[in-house]
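The complex is shown incomplete by one protein chain, all other protein chains being positioned as in the whole.
Note that the chains are named A, B and C in the order they appear, and that numbering of residues resets to 1 at the start of each chain.
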């Protein structure tokens, strides 16, 4: 027998900009929102019966219509309102709202900060995912594509050598990555400020990344993840993805030059890919 | 207590081109290979002990070294050899090898097909993923980013209307998508030719896509997935992801023109995103 | 004194899909159109006077409004109508219309070709640029991003060696590139079919690329360009851009294997970039 397995649907790439025109100065919010629903959608697939299929166009309209009233604080809160709205449909077992926040900062001018001109701060994208089910809600926050580099205190030694191993041991190599991390808040988050938490966790990630001796990317993930859990009781679990963007020493000996950790070629392919979760255990 | 959760690591983006220089003509294979391992890697994370960490550089070397002898048939077979090699390490519980095949076809010339010049066929990427564990191997094959369009026989009617619904019912809309599909082979695949199967399944996908009246993207996924399972006993399950790339009718009435399903604006954002699995049940 | 120098403006990325619903089967056209104007626009810049500034939104509307009646043949003809329309504005000295055509082919099915389902043919993008001025029109056609590869008959020898040269001479190397070419039609094109010409010139490019011994990418550009001019009197000039996408032999000797032109790593960075024009002289 042929049957429908897991399925979900929704709208992605909903681009939303909100301008709050205060008397003295404006504020701007810039989001990309995605909505995905799971639930009783078998008839839509198997019978072509759309009576339960909330149109993805309706999802888009809902996001825009809710933005005026509900996009007033952190993206996690906006995500919560949206996720609960969609999860309230009878046929929905789960509604997941994912938000990317593109941050704009006030433009510096000769007279101070501009009241109505902005500059995009592109160092990373702030992310939030809220999933609502009949059991409650799960809130995740994160950082995507934060390029970071350690030029010191990064080693890789003691790995096994087989017939295909040519990599020399390294005491001091460049470790460069595009860090993406996503952490799940637990019960302790209630009453907290999501914006303050985000900033504080971001600082912990940078501080831990900068301030440890790395034995490997795997070891660094653990150090950073453990620091987040140790310092932030609001966080139950953190998942991290770290591509290892290799920087290879250039052989300058044909040109009569030494190269002691000075001149590197940065590469994109191939890359190591290290993924791990650090969490609170029993 | 803070503990390490699920984790894996490997090498991605290993770009491999193999030229087979036959007497009369050449053949070219062009792959992007990724390797990911799961297993006993806790010490690497928590203690900085790399004694179990097969270097990702070693993985890369292995792929190149194996290509001469083992990349002689379908990518699924090459993936099998690689996955079994890595899974044989004591510390590995699971080795997954993912391969993208970029297809090159012989260049047409005035004298027929060129023996040593090629043209990339970019309509889609063929994919294969082989996962080896102590329990055996799982083989998946697939297609990625095949742009397809139905200009007729595509409707979307009977969906629920709430306060945020403005989308009119449509009897005839363009359905355009970048189809990605991945199917898992079952026991029946043994002895079959992976290349022939890939071609046949690809034909089934196109045939089913073209030859049905679509009530929704969800209904189309079901029709296509069911056709694959019905016609190909080798396949146990197929997962599909179909972004709904909206084509909106342009309002030409300000210019005194009708527009009955003729002139559309193609859009990239926002897009619907429909995902489903079709499988053999009990 | 500070003054305005060269300037132009327009609309880019106008995405236009036209469906022609024939009785037996549909046809689909898929274009990305850009319009750029030059002319008397100093007041717009210097004085903020928009009285001569045809809104780019108007350009977009014009493209859609013209598509019903005028997009019936080759893109060059559609570009001509549009370019002449914009050049007719008093303030315009030059109107340039650039069109990318994304080609869709009928979907193959068990019963032959589908009447209303299509598959995107992504091997290359067909391009056309029409520039209209008071002096007349210039028509260019082209191909963009056609990935091609020679696995034989490609050498690079006899180049100068200085203190920084380490590259060995090569008798047989892979030459791979993403070919982009743009050719300008002369007077002889009048009365010709742009579609037939495009197909024929494309065939010449492939035939010449496949069927020559390459001494360098520079030599190959000349061979291909000369062939186009020799075989197609309609063409006055052809410009080509060929990135040299290096394929390096993998050193398999650490694994006890030879590698005589068999296993390569394909790279994206850095790449050679070779550009040249071949034209009819006096």
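Rule of thumb we're sticking to: a contact is a pair of C-beta atoms (placed from the backbone, for glycine too) under 8 Å apart; a residue touches a chain by one contact, two chains touch by 3 or more.
A quick note: this is a predicted structure, and the numbers were derived from the prediction, not measured.
Taking the complete complex into account, A:67 is the one of A:35, A:54, A:67 or A:82 that touches the chain left out. Touching the chain that is not shown, out of C:22, C:73, C:254 or C:272: C:272 (per the contact rule at the top). Touching the omitted chain from chain B are residues 163-164, 166, 254-255, 267-269.
What chain C contributes to its contact with the hidden chain is residues 1-15, 34, 36, 41, 44-46, 48-58, 60-62, 65, 156-160, 162, 164-167, 215-219, 221-222, 226, 229-230, 237, 239, 243-244, 268-282. Taking the complete complex into account, residues 15-21, 26, 28, 30, 61, 64-65, 67-68, 104, 107-111, 114-123, 146-153, 174, 203, 206-207, 209-211, 247, 250, 252, 254-255, 257, 259, 261-267 of chain A touch the chain not shown.
Simple rule for what comes next: only the chains that are shown with their structure count from here on.
Least-squares overlay of CA atoms from chain B onto chain C yields a rotation of 180° to the nearest 5. Residue numbering at the chain A/chain C interface overlaps substantially, since over half of the positions present are found in both copies. The most central chain, judged by C-alpha centres against the centre of all protein C-alpha atoms, is B. Greatest Cα centroid separation from chain C: this falls to A.
Put simply, the C-alpha centre of chain A and that of chain B have 25 angstrom between them. Looking at chain C, one finds that residues 254-255, 267 touch two or more other chains.
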